[in-house]
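A single protein chain has been omitted; all remaining protein chains appear in their positions.
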Amino acid sequence: MLETFNFRVILEYMPLYFKCFSATLWLSGAGLIGALLVGTVACAMRLSQSRIVSLIAGVYIESIRSTPLLAQIYFFYFGLPSLGIMFSEEVTGIFALTLNSGAYMAEIIRAGIQSIPHGQIEAGIASGLSYFQRMRYIILPQALGVTILPLLGQGIVLVKDSSLLSLISIMELTRAGQILTSERFMPAEGFLTTAAFYLIIYYILKGFSSWVQKRLIFREAY
Amino acid sequence: MWGFYFEQLIDSLPIFLKGLWITASVSGLSLIAGSIIGFFWGIIRGGKGRILRRLIGAWVDLIRGTPFLVQIFVIFFIFPEAGINLEAFPAAVIALTNLAACFICEIVAGGIQAVPSGQKEAATASGLSAYQRLRYVILPQSMRTILPPLVGQYVLTIKDSSIVSVIGVIDVTRAGWLTVQRIPEGVLVFGLVGILYFVICYPLIQLSSNLEKRMTVVATRL
Partner (left out) sequence: MITFSNVNKWFGDLHVLRDINLSVGAGEVMVVCGPSGSGKSTLIRCINRLEQIEEGDLIVDGMNVHDRKVNMTQLRAEIGFIFQQFNLYPHMTALENVILAPTKVRKMKKDEADKLGRETLKRVGLGDKVDSYPAQLSGGQQQRVAIARGLCMRPKIMLFDEPTSALDPEMINEVLEVMVNLAKEGMTMIVVTHEMGFAREVAERILFMDEGQIVEIAPPEEFFTKPKSERTKLFLSKILTH
């Protein structure tokens, strides 16, 4: 298989791959930012004192976590037009990615907040800090230390998940592989090149993760 | 309008039930095979053999670093080029088994490494063989760390099985995709798809978080 591997064709398609590589980066980047916002809000709602607010967030989080992303993408892709809402494929795609990752982010942030020992909160209360001050100076900085690694992990998942957007004909890395395969009948060249580009992103994020991990010394206090 | 489509949807329920059976068999087979292979790899990876550990680690990285969609395409389109012709169903099971095995391998290796080295030393000192140490001392203790994420991984695998629909395996997601061509009510059709996945995945997610709670209670009591 390898001896017939056609590097010339890959070279020929490189401009397409680079374009699609940056599309994957921007789609997952947009999804990541959206997911962080949605996740923070959903987490705050989930931890709210109000039963109803907490229930709404709970239904959102659980229904997203219990169904596949592909079904969610199809739900919005086929469903929004039938409700009379017309978005471009890109907007639909980012919307689905954001809602999907947001639910996982919410759970990660919640786990981070709840992992702070109760004594920390009591120490804050005892020295007269207000709820907001305790959140700002004691809980969130520590929760960030606990959540940064799972958040990065979710970032990796998001990049890989964005490949599903090729199925609603958005141009990105996996779509580039499909195009090469169908135009030149060269699936090996097409999909292995796609895989190589994903691996570049993966190794960079993984390296960053272990760098962060080494810097989180203060966590050893517990 | 919805009432009309709703009746049509009820008429196509048999496809969905058949799809549910296919989803269950693809993920069931992959989970069984993936667990066996994953535990096997994980035990090696949590052990001492340098070369094997690196080899498995590199393979796990390749699989974790690329989208499952790309892996499916590689197996389904590239294997035939090398003279291995696979039907869609076995191709799906092979791809999903490999994916599950890689993630389970990491979970098991993590669980084994979490057992305090004093336990391993005590077992060695009392003359237990390598197999006996694993069987009676290390695995029983690491199950506490392994079990909750393992059940979580099962949920992820069931959801990932939706992606095999793209190579023509008629699972629940494919059933939805086929139906939506006839009944252009995406919300209705993929709502049903979502419900079918939810019924399987939600109880498992609850089981996973219950296990996690129970296991940490045991851990703090010790």
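Worth a mention:
A and B are the chain letters, set down in written order, and residue numbers restart from 1 in every chain.
In this text, contacts are C-beta pairs under 8 Å (C-beta built on N, C-alpha and C of every residue); 3 or more make two chains touch, one makes a residue touch a chain.
What you are looking at is a predicted structure, and each value in this text was computed from that prediction instead of being measured.
For the chain excluded from display, the touched partners among the shown chains of the whole complex are A. Across A:F5, A:F18 or A:Y137, the residue that sits in touch with the chain not pictured is A:Y137.
Of the candidate positions A:V53, A:A111, A:L129 or A:I179, contact with the unshown chain belongs to A:L129. One chain is missing from the display, and on subunit A it is touched by residues 117, 119-120, 122-123, 125-130, 133, 137-138, 141-142, 145, 217-222.
The rule is short, and it goes like this: only the chains that are shown with their structure count from here on.
Distance between subunit A and subunit B, defined via averaged C-alpha coordinates, is recorded as 19 Å.
Remark: subunit A residues 1, 62-63, 65-72, 74-83, 156, 160-164, 166-167, 174, 177-178, 181, 187-188, 191-192, 194-195, 198-199, 201-203, 206 touch subunit B in the complex. The touching residues of subunit B, when paired with subunit A in their complex, are 61-62, 64-70, 73-74, 77-78, 81-82, 155, 159-163, 165-166, 172-173, 176-177, 180, 184-191, 193-194, 197-198, 201-202, 205.
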